[in-house]
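Below is one structure; the comments refer to it alone.
Removed: one protein chain of the complex. Kept in place: all other protein chains.
As written, the chains take the letters A, B and C, and residue 1 is the first residue of each chain.
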Amino acid sequence: MSDFSIPVRVYIEDTDAGGIVYHANYLKFIERARTEFLRAKGFDKAALFDDELMFVVSAMNVKYSHAAKLGEELMVTARVSALARVSMEFEQRVFFRDRELFSASVQIACVDRSTHKPKRIPATLISALAGLSEKES
Amino acid sequence: MSDFSIPVRVYIEDTDAGGIVYHANYLKFIERARTEFLRAKGFDKAALFDDELMFVVSAMNVKYSHAAKLGEELMVTARVSALARVSMEFEQRVFFRDRELFSASVQIACVDRSTHKPKRIPATLISALAGLSEKES
Amino acid sequence: MSDFSIPVRVYIEDTDAGGIVYHANYLKFIERARTEFLRAKGFDKAALFDDELMFVVSAMNVKYSHAAKLGEELMVTARVSALARVSMEFEQRVFFRDRELFSASVQIACVDRSTHKPKRIPATLISALAGLSEKES
Partner (left out) sequence: MSDFSIPVRVYIEDTDAGGIVYHANYLKFIERARTEFLRAKGFDKAALFDDELMFVVSAMNVKYSHAAKLGEELMVTARVSALARVSMEFEQRVFFRDRELFSASVQIACVDRSTHKPKRIPATLISALAGLSEKES
């Protein structure tokens, strides 16, 4: 597993009365990983906001295999699997130790912050991510 | 649109710094609709818990078309699209007025609350839902 | 109990692994009640936003007496207990049937949306709330 990854600790805030992580919260975990991935590439969400850009989730395909529990330290990965002019796709996973708990394919659209219309992903970000893809393949 | 539906008001808690509903929160909205749908059929989540059963989301396919905003009253639908012995599938949508904002296909598994192993959906629930499917088709 | 009140159903999203409502979520419940209270007076949060105003919580004193549980329908109250030029105070409670689960005293400040500096509460809102106070006392 050479994907970009961050550790995420499961706190009581993340759980539900089933004694496991509430299913919608995995979406928060994987977004944190995307955010840190972009930050590691030099792109800060707040800074993108200032440029009137916003990345929004446009579609997602997710699979829950095993439940995460209170106190566990999870590993959350992020990898760019497709890159276009106004959108990109991430493949993401959540692990506890060697066990995959959750996987997701996430479509991200770049939009204007005010109008919500599609907008080109900044060229600098494209090249940072494209460079990465080349290096990886 | 004759699907079961509930109104959901967008509060500040549901929004994010993009000025729109935070993407993971649509999953909460549609779960509320599933819960109320089951309650309307006479099945209470807390009661199912007492019987050592738990319904968990096992997979989801979601599409975000338009953003919901603060103060809007949304309409959230739930319809059973498939029913098996240990799982079922819901088709769900979120509308603001006549505009569809979000749609989801949600796989739900019935599991034992302690072991998380698949368990048969209670016969009473199956017949309540099956009856419904027949009536609808 | 003649305070303004709204019903709030406890969903799985509201609970934690302790099997009860997660403590921070009562703050969401009481904010929903404040929002609906203001809406009932003709003041919409989104509309206030458009006027470059924002109400923010500046201080809170809260007491948890009993835990709310999955599936319960709670009653959440809101009452203005003090009203000044740039701030107001709410007294709020959460009940399940006749039992008080939670109470809070909430300080709200009116601020400029961009600078976050204190700003006068709109006169129309002051009179709506003042009229209310008079009628109540």
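Throughout what follows, a residue touches a chain if its C-beta (ideal position, glycine included) is under 8 Å from a C-beta of that chain, and two chains touch if they have at least 3 such contacts.
As the structure is a computational prediction, the values presented were derived from the model and not from experiment.
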{"item": "Options C:24, C:40, C:82 or C:130, residue touching the unrepresented chain", "value": "C:24"}
{"item": "Options C:60, C:86 or C:126, residue touching the unrepresented chain", "value": "C:60"}
{"item": "Option from A:28, A:41 or A:116 whose C-beta touches the chain left out", "value": "A:28"}
{"item": "Interface with the undisplayed chain - residues on chain B", "value": "12-13, 15-20, 22, 24, 69-70"}
{"item": "On chain A, residues whose C-beta touches the chain left out of the figure", "value": "9, 11-13, 28, 31-32, 35, 44-47, 49, 69-71"}
{"item": "Chain C residues touching the omitted chain (full complex)", "value": "17-18, 20, 23-25, 27-28, 31, 49, 54, 56-64, 66-67, 113, 116"}
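Going forward, only the chains that are shown with their structure count from here on.
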{"item": "Angle (degrees, nearest 5) of the CA superposition of chain A onto chain B", "value": "180"}
{"item": "Rounded Å distance between chain A and chain B, as computed from the means of their C-alpha atoms", "value": "24"}
{"item": "Distance between the centres, which are taken as Cα means, of chain C and chain A, whole angstrom", "value": "34"}
{"item": "Multi-partner residues of chain A (each touching 2 or more other chains)", "value": "17-18, 20, 24"}
